[in-house]
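Removed: one protein chain of the complex. Kept in place: all other protein chains.
Which chain is which? They are A and B, in the order written, and residues in each are numbered from 1.
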Amino acid sequence: MKTKCFNIEKLIIGIVLGWLICFIFIPNLMIVITSFLTKDDANIISLVFTLDNYLKLLDPMYVKVLWHSFYMAAFATLFCLIIGYPFAYIIARMQIKFRFFMLFLVIVPFWTNSLIRTYGLKSVLGTHGLLNKFLLALSIIDKPLHIMYSEYAVMIGLVYILLPFMILPLFSSIEKLDNCYLEAAKDLGASRWQIFRRIVLPLTIPGIIGGCLLVLLPALGMFYVADLLGGAKNLLIGNVIKTQILNMRDWPFGSATSITLTLVMAFLLYIYWKISQKIHKKVEMEI
Amino acid sequence: MKKIINTIYLFMVYAFLYIPIIVLIVNSFNVSKFGQKWKGVTFKWYGELLDNDSLIQAAIHSLTIALISATCAALLGSLMAIALYRYRFKSKNFIKGLLFVVMMSPDITMAISLLAIFTLISIELGFFTLLIAHITFCLPFVVITVLARLSGFDIRMLEAAKDLGAKEWTILSKIIMPLAKTAIMSGWLLSFTLSLDDVIISSFVTGPSYEILPLKIYSMVRVGISPEINALATVMLVFSLLLVVISKWLVREKIR
Partner (left out) sequence: MKSTLIISQSKPQDPVVRIKGLSKNFDGKTIINHLDLDIYHSEFLTILGPSGCGKTTVLRTIAGLEIADEGSIILDGEDVTSVSAENRQVNTVFQSYALFPHMHVFDNVAFGLRMQGVSKEEIKTRVDEVLTMVQLSDFSYRFPHQLSGGQQQRVAIARAVVNKPKVLLLDESLSALDYKLRKQMQIELKRLQRKLGITFIFVTHDQEEALSMSDRIIVMRDGIIEQAGDPKSIYEEPKNLFVAKFIGEINIFDAKVLTRLDDLHILANVEGKKDVVFCPLEKNIQINDAIKVLLRPEDIRLEELKNSQDSNEIIGYVRERNYKGMTLDSVVQLENGKTIMVSEFFNEDDPDVDHSLNQKVAITWVNNWEVVLKDED
């Protein structure tokens, strides 16, 4: 009996470990190593150690692109937060039977591929598209807006694809909020706004940060949104990496850019961890 | 009053999310190729879709990958979750760390790392590389969902089973698996969604031998407007909705 126990355990752990090492550990390790190597036209890479790839990123041209990418992603995250928070709040306070259906409706669009949806967005944002027609009809504007191939189009596209990733963590955090705190605040004389500012907001910060991370990080890499909606002038970091790896076959440089992106991500996660530690000390809630 | 504002706001957000899709669906019936003006109903784009073998092929490939990788991820992920929950072993934190890395990595980082290893072992880019990639990025989500469910188990129930003489395999198959079923199914559904939706990783790890939707559409869109895509979007949406309805119906039957 004991040997069989032992075997199944070992088997499962073996499979699990094997898969993870093969397809996660080693590949990522390879990228880290490659980022310090040199490009070789014949063999893709040559084993010559160099820091050139990282230094190249400090070139003003690349800095500009990276900064612009970050700027677009950050704004997209902000808009997701502004749009998503009230939405998550309203749904979290609905009756249980409605709640999950409402969330389900948010997820359904994902069952057309994101690319297709971005394509659909393209026709809505165009000069003769639905948005302009709508705004012109209501006389809000008198000339069609040229949104396509601008950074705004990219931002709208990012928000469009990533909004659910902001809504879900927010919803989870807001739902956990015990109603008795809101009632206690009301009982003590707080107006709706004061309740929001002093009770709801502080207690949902974990959800806010979680949502921001789940939007910001992917946003930096979504090259297809930039491709379809942004044109050549509005690139995301993802586009840079894609071009380097797939088009120019410059693995070292592409790897370096990717590692830089990873470091940014690690840094943001570190901040998230630090903030949640601070809150954890105060509140002792699950994050 | 508050209710009205809330309803309007919800409606506006849903409108934002759905309008581009509705535009696609509507235009799939639009005579006008460019979709700028409504010129009448037609099914000809669906006809062109059916004629466009490569597009249909790509769509079927995407769906196939989604179904298979979701199932594999659900199985492998559940095993991982069970291992993390039940067994004590040295590499636990290592595994947790790796899963965390996968979940937090931007898609693009994962994409190139996978491409790197596939290149290294000289495997041809196609069905299997795609499958492996999709399973890998779906894993953490399944693990988290199932692990959350397992953590809610009363450990005494499992101890009782052991006390009554159940072997490890029995405990796994007769107690843990059935009770974790809903979590495993949500994990499956989530994986299916992520797989079907994926563009970035798929762009990197598949090859001409196994064309999938994102790349096919990409090339079509580059060239010009392709109304068959509208038809395709509609078909995919309907199909996925049908899948959900069927699975919900199946679950309901089981509860009875």
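Throughout what follows, contacts are C-beta pairs under 8 Å (C-beta built on N, C-alpha and C of every residue); 3 or more make two chains touch, one makes a residue touch a chain.
From a predicted model like this one, the values you see are computed outputs, not experimental measurements.
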Omitted chain's touching partners, listed by label: A
Candidates A:Ile96, A:Ile140, A:Cys180 or A:Ala232 - the one touching the absent chain: A:Cys180
Residue among A:Ile96, A:Ile140, A:Leu188 or A:Ala232 touching the omitted chain: A:Leu188
On subunit A, residues whose C-beta touches the chain left out of the figure: 178, 180-181, 183-191, 194, 198-199, 202-203, 279, 282-285
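Definition applied: only the chains that are shown with their structure count from here on.
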CA centroid of subunit A to CA centroid of subunit B, Å: 17
Sites on subunit B touched by subunit A in the complex: 6, 9-10, 13-14, 16-21, 23-24, 27, 35-36, 62, 76, 79-80, 82-83, 87, 89, 91, 95, 98-99, 101-102, 104-109, 112-117, 119-120, 132-133, 136, 139, 167-169, 172, 193, 196-200, 203-204, 213-214, 217-218, 221, 229, 232-233, 236-237, 240-241
Subunit A - residues contacting subunit B, complex: 1, 4-5, 8-9, 12-13, 15-17, 19-28, 30-31, 34, 44, 83, 86-87, 90-91, 102, 105-117, 119-121, 123-124, 128-130, 160, 163, 213, 217-218, 220-224, 227-228, 237-238, 241-242, 245-246, 251, 254-255, 258, 261-262, 265, 269
